[in-house]
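This report concerns only the one structure given below.
Take a look at chain A:
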Amino acid sequence: MGDLVTISSNLLYASFFFYMIATFFFGGTIRDKKNSSRGKASTIGISLTIAGFITQLGYFFTRWAVSKHAPVSNLFEFTTFFGMMLVMAFIIIYFIYRLDVIGLFALPVALLIIAYASMFPREISPLVPSLKSHWLYIHVTTAAIGEAILAISFVAGLIFLIRQIDQTKKSKHTFWLEFVIYSIFSTLGFIIVTTTFGAMDYQAQFQAPVEGQIVAVEYHLPAIAGPNDGELQTAGAMQPLFDAPEWMRGESAARKFNTLIWSLVSGLVLYGAARLILRKRVAAVIQPKLKKFNPDLIDEVSYRAVSIGFPIFTLGALIFAMIWAQEAWNRFWGWDPKEVWALITWLFYAFFLHLRLSRGWHGTKSAWLAVGGFAIIMFNLIAVNLIIAGLHSYA
Partner candidate 1 sequence: MDKKKKKQRRLIFRIFILAVLVGLVVFAIIGNLSQDDAVVAEGEQAPNFELEQFGTDGERKSLDDFKGKGVMLNFWATYCKPCEEEMPYMQELYPKYKEKGVEIVGVNLDSTKLVVNRFIDKYDLTFTNLHDKNGQVMDQYGISPIPSTFFIDENGEIVDKVIGPLTLEKLEEHLKEIQPEA
Partner candidate 2 sequence: MKKIKCECGHVNPEGTVLCEACGKPIEGNQHIDGNKKDSLLNMRYEGSARRSQTYNRNIIDKVWNFFSSVKVGVWLIIITLVASSLGTIFPQEMYIPPGSNPATFYEDQYGLAGKIYYQLGFHNLYSTVWFMLMIALIGVSLVICSIDRVVPLHRALKKQKPKRHHTFLKRQRVFGETNGQADVEAFKSKLRKQRYKVWDENGHILAEKGRFSRWGPYVNHIGLIIFLLGALLRFLPSMYIDDFVWVREGETAVVPSTGGQYYVKNEDFILENYDPDKDERFQEALMNQSAPVASNYQTNAVIYERTNNDVVGAEPELEEIQKKEIVVNKPAKFDGFALYQSSYQLDEFAAMSFTLHETDDESAVLGEFTVDLTNPEMEYELDSGARVVIDEYFPEYYMDENQPRSKSKFPKNPAFVFYVYPPDGGDPEVSFAGIGMNIDPTNENQYKLSLAGYDTRDVTGLAVKKDYTLPFMAVGGLIFMIGVVQGMYWNHRRIWLQPREYGVWIAGHTNKNWYGLKKDIEKSIDQTGIDMPEDQQQLKG
C-alpha cells in the first residue's frame, strides 16, 4: 500500500512537469505570426497538457484507491483537484476556440494552484462522520469543476486587460492590473519561501498566552511577527521584529499572519525585481506580444467560460451542497461562512450576467468583473478556510 502512495505522489510531480513544459511550448506559439495557428508548438503544447492531465488523473485515482474515499477531503486534495479541473477546462476551451494564448496563461495559473496546494499537509487524512457521504464527493467535485471553468474566464479576462489597457499613461486600470500581477507574484513568493524554509527544516518554538493559557506555538518560517506576548524558545532562531496585534486570537492566528507577511513581502521583492529589470509595468512588457490576438474573441471566451461555468457552479456549490447539508446537518442552509461565500460568488456572477446581457457591459468592464469573480473564488478557497473558521475548515 505504501508503494501506491509513492506512485500516486510521483504521478502528481510528473503532471506538474508536463504542465510546465507545455507552458513553454505555448509560449513558443506566441512568436508565430498567424492568429490561431495550428503550428507544431501548439500541437506539442496541447499534447503535453493532455498527457499531464492524464497523469494527474492517475494521481487522483491511485490516491483514491489507497484512502478509499475520493481525494477531495482536505485543503491539499481539494486545491490539487481544482488545479486539475482548471487544466480540464482549458483543454475544453482549447478545442472550442484553439487559442494557444489561453494555455500560456491558464497553465501557469494551474501550476501555481497545484504548487500552492502542496504547501499544505499532504498525508491522507481520515474522514470525520459528517463527511462520510457520497453527496460530499458529488458536491465538492462539481463545485470545483464549476469554479475551474469560471477561472478560465479570469484567465481570458486578464489577457484581455493586458492586451487592451492603455499603457502609455498611468490610470486606475494600469494600477489594478499591476496589483493583480503582484498578487500572482505573492502566491509565487509564498511557495518559494515555504519550500525553501521547509527544505531547511526551519523551526522556531514560542511560548505564548492563548485564551489565558500558555501554549507552545510552532513557526516554520522565521518570525517577522511573533505571537502576542510570545517568548522565543528555540536557540538560534530569529527574534520576531514585532508582535502580532493583540486581537489576533487563537493558537495559529499569529503564525498565519506571519506567513501572510512573508508572502506579501516576498511578492513585493519579486515584483520589484521584475520592475527593475524590465523598467516598465509588467503588463506593458507583455502587451506587445498579445497584440495579434483578437480582443473580441478573447472577450467572448471570457464570457463563454462564465456561461458554461455558472450553471455547473450553481449545481455543485449550491444545489448539491444543500442536498448534502440536509443529509449531514439536517438543514440545507446554515449561513456558515463558506456557504455564504458560495452564495456571494453566485450573486456576483449573476450580477456579471445581468450587466452583460441587459446593460451591455462588454470588453474591459466585463474583463474586470471576470477578474473580480476569480478573486472571490480564491478568497473563498483560501481566506475563508484559513481565517474564517467554520464547518468547512477541513477543506
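How were these candidates chosen? In short, all candidates are chains of the complex that A comes from, given by their letters.
What we mean here is this: a residue touches a chain if its C-beta (ideal position, glycine included) is under 8 Å from a C-beta of that chain, and two chains touch if they have at least 3 such contacts; residues count from 1.
Just so you know, these numbers come straight off a predicted model, no measurement behind them.
Any copy counted, the candidate of 1 or 2 that touches chain A in this complex is 2. On the side of chain A, the complex with candidate 2 involves touching residues 1, 66-68, 96-97, 121, 123-130, 132-133, 247, 249, 294-297, 300, 303-304, 307-308, 310-311, 314-315, 319, 322, 326-332, 334-337, 340-341, 343-344, 347-348, 350-351, 354-355, 357-360, 363, 384, 388, 390.
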